[in-house]
Every structure is written in structure tokens, then in C-alpha cells.
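A single protein chain has been removed from this complex, and every other one stays in its place.
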């Protein structure tokens, strides 16, 4: 995660209850580390919160921190899982990224995290 | 729940029978507690009534009580479950909220309640 | 059921065989007991007949008997199950009602009946 | 079955093999025995043939034999099963009829036959 | 199979691996043996190859060999299974034919073959 | 694989985690070995990476290496699985190819690879 | 028009105003005069009334009078225009009939009438 | 036109009136004169009849007469206009043919005829 | 035009009549002269023939002649108009090309030719 971005959390209003939050970020952009060209895609975050929830305005800034960063799709999807799961310690989380064509090729990456497996 | 709103119940006409009621509120609005900006979304309420059913006109006023209230999506969805489930003691309830984009980001929250689990 | 409506039955032509009849009534109207305003909805009746089948013309008149009656959605859906299941003694029946928006709110009610459970 | 219609069968070309034939008759019409008004619907016949298959031109004439006949939906659907299953002795058959609105009400009837149950 | 058509096979490039080939023939035509009128339909062939795969150009000619042949839907669907399965000895095969309306009636036939059952 | 194409891999950023990468190549073209005519199709690659991920620019060049190569659909789909799975040793992979009509006939081929089965 | 059917009219409530009435009859059936086989189609009637409007229950009986009548599509569409326009003297009328496939061929006939042209 | 096919006409029931007949033949097939391979397409015939209308059963046989005939799309579309317009002398006619892909290429041909231009 | 491709013409079967031919080539591919990367697109050719029509098999080979040629979209669209219009001298022609995204950018080029303007 970019060092000057502070991802904020707030207390889960019902920590004793399992429920699902789905966040869609259709305006994601980063930079290809190989060509220096911009990449465009959509990021979908689904999670069951533990003690903390992700505050959406700081999430927006976190997502914007990739704007001029050179990073592969596979790395950024795993980074988002690690950063978000590390910050809010959810019971379960899945992050799915879908990128628009580059050289006629489209790519999706889907990563799951479970508190029990700690993977 | 806003203190000057009185949510009304009426007797379940067939308390001895399991059946499902689905209520959709596509015109929900509240205020972001962080930015003071209005949020717009749809609330879906599904439940199997116990002894009481929710009267719809008072539900409409209850839903309108969020109009000028600053509250996060996660908190309001859980509040609706707690208020409605507290008032009508259903056998089962699920509340799902879907909000339109803010800063290019959309959010859904889905919460279930079960009389047996008392969560 | 309105007292001056006579719901007619006819002999099930194959009482020894389990088969399903699905009846859709998309032009249902009743009156809200709280506001006196008309409600509009669709009623779906599914059943496996026992010794008797429901004659459709008398069903139409029965459905029309709700036109000027003040009744909640939950009560009328249960009433329809009780009246129809009482009259034709089906092996199984489900009645689903879907009402158009009132005050921006839509409502569905779904009730099942089973001869074995006698609920 | 109308007495002057001769439903024809032909030898199943592979009687030792289970396979499925699906026949759709979207242009079915009969007459309501109560009002004398025409009814319109679609009949779907699915079956696994035994020793015989149903010849389609004679099936067309059989279906046309209902054109001016007064008969309830429930009876005609069961009649079709009895006539067709009686004539071709299938391993399994299902007949589904879907009728267009009468008095604002639509009706479907679905009947299954199995050689093993002999129902 | 028409005697002057030579269905060609080629060696399965990976005979040790189970994988699926799906071939769609939407421009199939044959002749009704009863009326002499042309029939039109689509043939779908799905199979898991054994030692041999079906060469597509010769399959096209085989499919064209039905163009002026009088044959019932049930027979031709079973014939295609027998000819293709006989020629390439697949581990599994399914042929589905869907014909356009004749006399207002449409017909589908679906036949499966399994190397284990040898049916 | 064409000898002058170097498929590149990069280290899986989270080798300890099972996650899925889906790559779609809708602009694939090769040549029919029988007729010399160009074929057009879409290739879908899904995999769970092991120690290595497939770099997309080199994948694009690998896909372009089929542009003027005469090869059957069945062989090229299996070749792609063997080349990609050989290069990146995934935990699981599936390659599906869908080709546009030739002689009125369309063809799909779907091949799965699993590290456990080593097929 | 069948002689024992009496098409009824009623006074146009606003004869001084041009407005359009569209009537759809999707359950039309007649008989082919050449083959004796039933035909099925939809009749659409659009008109700007003059002094009289067409009463719909009598129109239904008029449409049913074609049920067992042998008549070509072109003749019946023109007959309907002549009968309806003759009975209600509209300022303008168009009748469009759309028949389902016979021998793989579908047919539409569209006829306009204008009071000014008296055609 | 194939010499052994007799296209039949019948008297236009309203020769004094301009109206439109639209005939769709989605099951058209002919043979490519260059490759000997079958072609498949849809023929749409629109016309305003003069003294005569085209009888549909004979039209079906006329359309079937192209089944095994080698002819280019452009020639057959013009032939159909010449044969039909020559036989029924319409006030106006348009024939549109749409053929399925051959070698990845689809073709439509659209020809108009007008009695006034006599083209 | 590639020198070893011979575009063939045949005599327009009705040179005295204005009619329209529409040819769609959805499987077009060429090479970017700047990057050497393949481009993919669809070419639509519409024309009113003069004395000659374009033979489709030779058109297919002409279209394939761009497969490994480096050429800009604007030049190839104009080249196709010049080659085809030069060869068949149509009364009117329009060629439209639509290319898939490169660097996230899609491009269409549309060129018209008219015999009168000789442009």
C-alpha cells in the first residue's frame, strides 16, 4: 500500500452478527509495469466484517493510490486483499478484478481470504 | 430509530403458519456522516412473521426518518434489522441495502436475523 | 370469503394421479383498510388437486369479491389459501401475491399449504 | 380421443436405447364447456419412447380434434396423456398445457406418466 | 449413412486425456418420408474423443448427405449417433436435433451414447 | 509452440494462496491444415497459479504465433494447455476455444489440466 | 361476415375530436380454403372513429365467426376492413394480420382505409 | 423458374385498393454454382398486389425448386422478382435475401420492382 | 491490391435495374504498419452494381490478402473502395470498417463512392 495513504476503519456496528458488504469500484486505473501504459478495470470487494468495517472515503483514496503505480494485475489483486484484510480483519473476503483489453486480451483475477485459513 | 416515529404492528392473521413477506423500498435516502452529502439506495426487507406483521404506512414513515440523518450504510442496515426485528419478532428476517455510486464506488450491505440464533 | 360468492368445484378427472395446476390472476384489486385507497397486485395459485378441481369462472368471481373490501395483504393471501384449500382439499397448494408500489413501497406475500401438515 | 381420428405410431428405430423426444404444439385451441367460448394454449409433450414413436402428422390431426370440443383444461391434459401413453406405451411421458387469459386468469396444467408406476 | 460419403477421422492429439468437443450444425436439412417436404433443423454433437477425432470437412459432407433423403427425426438422430460413434469410438457422445415447425408443431430429439454402456 | 516465441513467466506474488486468473483472447486466428483457409475464434484460459504466473505480453505473442500455422482445433487447444501448463506449472488449468462457422459448422473444444492428475 | 353475427356500434363520445383506438386480437384462427387445415394469427385493428365506435364483445363474436371458415389471408384482412369500416364509418382505419408459419412460410397483410379516399 | 413448378395466382379480393402483403421464407436453400456447396438464407417478399395475389402453397413449391439448383445470390434474387412480378403483375414489389456466412462472409441482396417504372 | 490476388467479376444478371448488395466480412485482419501488431475488424461493403458483380470467393481471397500486410485503417478502407469500385464499376458503393480496441481506442472509417461524382 502506498505509504502516504491512511486506510480508515470504523467499529463494526454489529460485531456479533455475520453479514455481507459488497463494494464495487468500476473506475480503477493503474499502470502496466512492463509497458508503462495505463490499465483500466473494475474491482469488486465482498467481505463479512469482524470487529472493523472499511470507511469508504479512505477506500476511495486507497484505490486512487494505484493510479500512477506500475503493478501486475495478479500482484495488485493480492495486495488489495492483504491490505484490506490486514486492516479490518474480516471473517471472510473476496476481491475480484476485471481489466479491459490490452493487445486484444482481457484478464480477471479473483482472490479469497478466510479468517480461519489465515491464507 | 428516530424517536418521534412510531412503527406500528398488527396481529399476524395466521400466526401458526410459516409464510414469507417481501417489502421493497426503492426510494431510500440518508446522509453521509463524513461528508454531509445525501446518499440514495434501495432497501429490501424479507421476513417470516411471528405474532406480528409490520404495518406499511408506518414503515414508510420510519424509512423517511433517515432522510436527514447522518449514518453509515453498515449501521443503517443493521439498525433497520434491529428496529424491525425488535418490533415484530419475526421467525426470520433479511435486510439488503444497495447504494448508488459515491466517488465512483457502489456499496451493498446484506444482514440476516433468525429467531433461533437471536443474533 | 364474501358470503354471496359461491366458489364451484368439479370432480378431478384423474384423482389417482399427482399433477400440478397453476393459475395466475394478474388483475387483482382490493382496498387498503387503513387509507381506503385501492391496491393492485397479481395472485398466483399453484396446487396439486385431491378429489376436486377449482372451476375458473367461479374463481374469477371470488377474486372479484375483494374489489371493495378493506383488507391487508397478509390477511387476504392467507384468506385465499384457507378458502381455496378448504373448498377443494388439495394435496398441496401455494398462493403468492405481489402488490404494486404504495408510498414507494412494494410488497409480496407467499403462503404454502400441505394436506399432510394440515397447517 | 375423438373417435374418427386415427393416431398413428411407427416402430421406434432404437428401442433398446433411452432417448428423449420433445414435441411443442403452440397452436392448440378447444372450447370452454361452461361458456362455449374458444380457449387457446400451448401443449408440450415430452417422452422416452418404448417400442413405438408417435407419428407427427397424425398427432397434428389428433390435436386438431379438440378444436370444437367442449372440455376443461384439467380433463384435456389428462386425456392427452392417457391417449398418447396408451397408444405408444412410452417409458416416461409429461404433458404440459399453458392457456391464455380468460377473465384475466391464465392456467397451466402439468401431468407426468411413468411406465413403472402405471399411473 | 449414405454409401458414397466417406466420414474421415484423424488421430486424437491427446488420447490419454478426457476433453470435450462441441459441434453445432445449424444448417441441417432432410426430407419428410411421409410428405416428401423438406425439413430444417439444427444438430448439436457433443463428444469426448477416444483414439480418433471427427474431421469437420467430411462431417459437413456427411451432414449434407441427408439433404435429399426421406427420414424421420427420431431415426436420423439415432443414425447420426450410430454412424459417428461407430466411426470414432468416443468415450461419450450426445446428439440433439431441433426442427422448425411443421403443421405448427416443433420437435426435438436427444440421444446419448456411452462407451461403457455400449448402447 | 513456435520455436522463436519465448513465453515469459513471473513469480506468483502469493504462491501460498489458491486464486483464479481468467484470460480471454477473442482475436485468435490460425490456419486450417486441410484447406489452408484462416480460422477465427476465441480462446479462454482459466488457471490457479503455482509458483509462476503467465506474463500477458509474451502470451499475446505466443497466441499470435498461431496466425499462419496450419493446425486442427483439437490439436491447438491441447497444445495451448501443454505449453502453458508446462511453462507455469499451475495447480489447475482449463482452456476453451470457440471457432466461428466453417461450412456452416461451429466448433468448441474444452480441455482441463490438474496438477494432481498430471494428465 | 357470417350472417348470424351482429356487429354492434355505440355513439362516439367525442365525435368532434380525432383520436386513435388500437385493438389487438392475438387469438385469431380460420381455415385454409386450399388444404382445410387451421390457420393461426394475430389481427391488429387501428382506427380514428367517426360518429360510431365498435362494441368489443360483438367484435369478439365477429372474430370468432372465422373459426371454421375457409378463407385466404388477403381476403379475410380485406373483409375485416370492409365490415368494420362499413359498420362504424371511421375517419381512418388500418387492419394488419400476421399468420404463423405454414410450410415454413409466414405472411402478414396490412390494409388501410381512409374516409376521404373511400377506397 | 424451374419448368415443372406451376406458380398459382388467385384473384386479388380488393383490386381497387392499395395494400401490402409481406411473406417471409426463412428456410430457403440453394446451391453455390462455383463450389457445389449448399447455401442457406431467408427470403422476404413484400408487394402491393394488382389484379392477382400469389397462392402460398405454390409459392412454397417454387421456393423449394431452388433446393438443388446452382445459382448466385444476385441472380436468384432477381429471378424471384422477375418470376413473381411477371406472374402477378403487382403495383410494387421488393425481394430481400439474406444468406448465412460462407468463408466468413455474409451477403444480402435487395431488389425493388415498380409497375410504373417497368424495370 | 496484393498483386497475386485475382478479384473475379461476373455479369450483373439484371444490369438495367438498380438494386443493392450488402456484404459483411466480420473476420478481417491486417497488421499495424507502426507496431507490427495484428489488427482485427469488420468490413461492410454495400453497392449498387453496374455491368459487373463481385464474385464472393475471390472477394474472400482479396480480403485475406491483407492478413499479413502493414497498412493504416484509413488507407485500407480507401484501398478496398478503389479496388472494388475499379474492378466492378458500381453505380454507388460504401465501405465501412470497424476495428477492435488498440490501446483502449476503437476506430471506424466510412468511405462512399458514386459513379456520377467519379471521386
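Each chain gets a letter, A, B, C, D, E, F, G, H and I, in the order it is written, and its residues are counted from 1.
Methods note: a contact is a pair of C-beta atoms (placed from the backbone, for glycine too) under 8 Å apart; a residue touches a chain by one contact, two chains touch by 3 or more.
If you're wondering where the values come from, they're calculated on a predicted model, not measured in any experiment.
Undergrad: Which of I:6, I:35 or I:68 sits in contact with the chain that's absent?
TA: That would be I:35, which touches the missing chain.
Undergrad: In the complete complex, which positions of subunit B touch the hidden chain?
TA: Subunit B touches the missing chain through residues 37-38, 40, 100-101, 103-104.
Undergrad: By the contact criterion defined above, which parts of subunit A meet the unshown chain? Give residue numbers in ascending order.
TA: Those residues of subunit A that touch the unshown chain are 26-27, 29, 37-38, 40, 64, 67-68, 100.
Undergrad: Which parts of subunit I face the unshown chain closely enough to count as touching?
TA: 34-35, 72-75, 77-79, 82, 101-112, 119
Here, only the chains that are shown with their structure count from here on.
Undergrad: With a step meaning a move to a chain it touches, how many steps does the shortest path from subunit B to subunit F take?
TA: Minimum step count, subunit B to subunit F: 2.
Undergrad: How much rotation, in degrees rounded to the nearest 5, is required to superimpose subunit C onto subunit I on the basis of Cα coordinates?
TA: Angle of the fitting rotation, subunit C to subunit I: 180 degrees.
Undergrad: From the mean C-alpha coordinate of subunit D to that of subunit I, what's the distance rounded to whole Å?
TA: Each chain reduced to its C-alpha mean, subunit D and subunit I end up 54 Å apart.
Undergrad: Between subunit D and subunit G, what is the gap in Å from one C-alpha centre to the other?
TA: Their C-alpha centroids are separated by 32 Å.
Undergrad: I need the residues of subunit H touching at least two other chains; which ones are they?
TA: 26-27, 37-38, 40, 100-101, 103-104
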